[in-house]
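As you look at this complex, bear in mind that one protein chain is not there, while each of the others sits in place.
The chains carry the letters A and B, assigned in the order they are written, with residues numbered from 1 in each.
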Amino acid sequence: MSIVDKYVNELKSLKIDQMYKNDFFLTWEKTTDELKAVYEVADALRELRRNNKSTRLFDSGLGISLFRDNSTRTRFSYASACNLLGLEVQDLDEGKSQVAHGETVRETANMISFMADVIGIRDDMYIGKGNKYMHTVADAVREGYEDGVLEQKPTLVNLQCDIDHPTQVMADMLHIIHEFGGIENLKGKKIAMSWAYSPSYGKPLSVPQGVIGLMTRFGMDVCLAHPEGYEVMEEVENIARNNAKESGGTFTKTNNMAEAFKDADIVYPKSWAPFAAMKERTDLYSEGDSEGIKELEKKLLAQNAEHKDWECTEELMKTTKDGKALYLHCLPADISNLSCEKGEVEDSVFDRYRVPLYKEASYKPYIIAAMILLAKVKNPAEVLEKMAQSEDIRFRG
Amino acid sequence: MSIVDKYVNELKSLKIDQMYKNDFFLTWEKTTDELKAVYEVADALRELRRNNKSTRLFDSGLGISLFRDNSTRTRFSYASACNLLGLEVQDLDEGKSQVAHGETVRETANMISFMADVIGIRDDMYIGKGNKYMHTVADAVREGYEDGVLEQKPTLVNLQCDIDHPTQVMADMLHIIHEFGGIENLKGKKIAMSWAYSPSYGKPLSVPQGVIGLMTRFGMDVCLAHPEGYEVMEEVENIARNNAKESGGTFTKTNNMAEAFKDADIVYPKSWAPFAAMKERTDLYSEGDSEGIKELEKKLLAQNAEHKDWECTEELMKTTKDGKALYLHCLPADISNLSCEKGEVEDSVFDRYRVPLYKEASYKPYIIAAMILLAKVKNPAEVLEKMAQSEDIRFRG
Partner (left out) sequence: MSIVDKYVNELKSLKIDQMYKNDFFLTWEKTTDELKAVYEVADALRELRRNNKSTRLFDSGLGISLFRDNSTRTRFSYASACNLLGLEVQDLDEGKSQVAHGETVRETANMISFMADVIGIRDDMYIGKGNKYMHTVADAVREGYEDGVLEQKPTLVNLQCDIDHPTQVMADMLHIIHEFGGIENLKGKKIAMSWAYSPSYGKPLSVPQGVIGLMTRFGMDVCLAHPEGYEVMEEVENIARNNAKESGGTFTKTNNMAEAFKDADIVYPKSWAPFAAMKERTDLYSEGDSEGIKELEKKLLAQNAEHKDWECTEELMKTTKDGKALYLHCLPADISNLSCEKGEVEDSVFDRYRVPLYKEASYKPYIIAAMILLAKVKNPAEVLEKMAQSEDIRFRG
């Protein structure tokens, strides 16, 4: 009996051959089996590390990262995942590299990939651009591989785009699975993905969109709540609706936070900017209209200020299932009386959930590592079994 | 007979069980046995590397670094130490990460530590803040470990704070031990830790404080010399005084450089800013008073200029023991006629001691690696013996 038997047996029952040599862009482009495979491999890798097994899949190789936005959590999660598998992170710092858009993306993608096994990209600021850019890169290296320029096809991992934040919401989901004792227990559970007030503006839509796009896959009742005017991408709502239908769950919308929280098993209160405003901002940026951007910002902050009552309070928490719904956040949260005067969540609520919140975040490195492993390895079950049986250990102390 | 027998035997005689899963903040928080253990392990690791033995304690794992001040020497020493043990350095660049103070330190510390085995921090600029910040981080990850958020407790290594610079002065000390043929030979040796003139201002107090706090541990006669007004932290002077009493050495003070140098076996002439001024500067910074800072700088430069005669000259060196005291410096030094018109040391003196100075610096990577190993490993003697006997080599050429 090996320590990964449980995960490996589950893995063997899943149809996942399309993951091999593939990329990870959006969760709804993956089958349910493929998503489950990510969870099983993530858990198996965690179990291996806990048992001091070496999980080095690579003896050498680079993990390229490209962050077009400041990042701590995802940057370190990606670095941890690469390191766990034996890859060295090499950051493509555009400031030091002058990587331009257009035709040259294809060239740069190949130039940095001669020994790259994975490319992780964060590009979440501009609507209609981030995900597209990632595809341009992925297409370029696939072509380079097919043309014999690259000796391996680097797998692309979406570290947050304008549409989805798959490594975040997959980690959120794995946390839920663990908290509820298994994916099979999620049927009928209610999750409230709710907008919440923040004194800042322009937070990306990728988390709420990612949540409704993913959580609807497993028979849950997903309720999206926000003030009028804070709509997310319509196409993602449609995906959520279809997911719910297929999985036997529901997808509902409301402009009432209390309604969303009522009897919820899980709550995810978080600020975001209206899709329409993000689109407008994208256009203003591409026109270089800094006056327009300033005005938009002012308008959005004023709009936000009208909804200061959208706060995850103790009172609201009491209305959730047995008064103790699982509170989720991608962090950092705007905490009232702590990081700001008035924010997304009351400080006592946040404080009570601090440990589970940190655990939620702790799944991300394993989720990313699992995405990489499943794209690189033809027979992941066999590879995990070998790691479990090997004498190679992580820490020789 | 293994190549590390000598060190391992010594190590076995020391009481060091409190080092396991602990941190390294200040040398005077460590017992003499614990300090000795660092020297033995540092020497053993150097011997292993010299004999082409692999010293990889880790197969994977991250060494986090956080430099709140420019650094070349310590940055590369830390990177070397991590690499020597098999850890990959991941730098937390606050510019790219927006790490804030206060409550969020606790969060960030956990977020970056899911696969971190060590965190090295340099935070030396502000009195009353650097060491405190390090404790906040260390407390946070200890708590995260106890709460099950982190699967290992990262050890914290102080890479220079407002009070002490333990990796520097421990390296200085190991250099002295080698130069004098053993720690047992230091009894009664005189070391002059002397202020010296520099055309710049605001150099940290952590080196002189670290020196008097450490060198008084081994029965040496430590003489602290500086012009009036250049006092260091009183609490560290008290520690030095107590250390001297316990170790059978002495701790004396003088405002006369010549007196300090007279018959000294070792001299450490180096500029620093007055403690009172550094405190004032800290307050001005926290008030954002840039006018006040400029004025303070002006005042301090003028004050410095009154003491241009505090220079380590050939003449002064002649008055030391047999005219050939060991000259120490943490580098870079302000060298008269070379890096500046008038500085801490005459160019011919510096040049004569160049090779020993570089050797002094060469101990730092091993000191840091030893601090890490002793915090991570329950039985360091056994681990070092295994490394010595293993077939794994560093360089396969």
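Heads up, the rule we're going with is that contacts are C-beta pairs under 8 Å (C-beta built on N, C-alpha and C of every residue); 3 or more make two chains touch, one makes a residue touch a chain.
Source: prediction; values computed, not measured.
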Would you indicate which residue among A:Val149, A:Ala258 or A:Leu338 is in contact with the undisplayed chain? A:Val149
Identified contact with the non-displayed chain, of B:Ala37, B:Val89, B:Ile163 or B:Leu300: B:Val89
Hey, which of B:Lys6, B:Arg73, B:His135 or B:Lys262 is the one touching the hidden chain? B:Arg73
Residue by residue, what part of chain A touches the chain that was omitted? 56-62, 88, 90, 92, 96-100, 103-104, 107-108, 110-112, 114-115, 117, 144, 147-151, 373, 376-378, 383, 386
Contacts from chain B to the absent chain lie at residues 49-50, 54-56, 67, 70-73, 75-77, 79-80, 83-84, 86, 88-89, 331-332, 335, 338-339, 355, 358-359, 361-362, 364-365, 392-397
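Going forward, only the chains that are shown with their structure count from here on.
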Report, in whole Å, the distance between the mean C-alpha point of chain A and the mean C-alpha point of chain B. 41
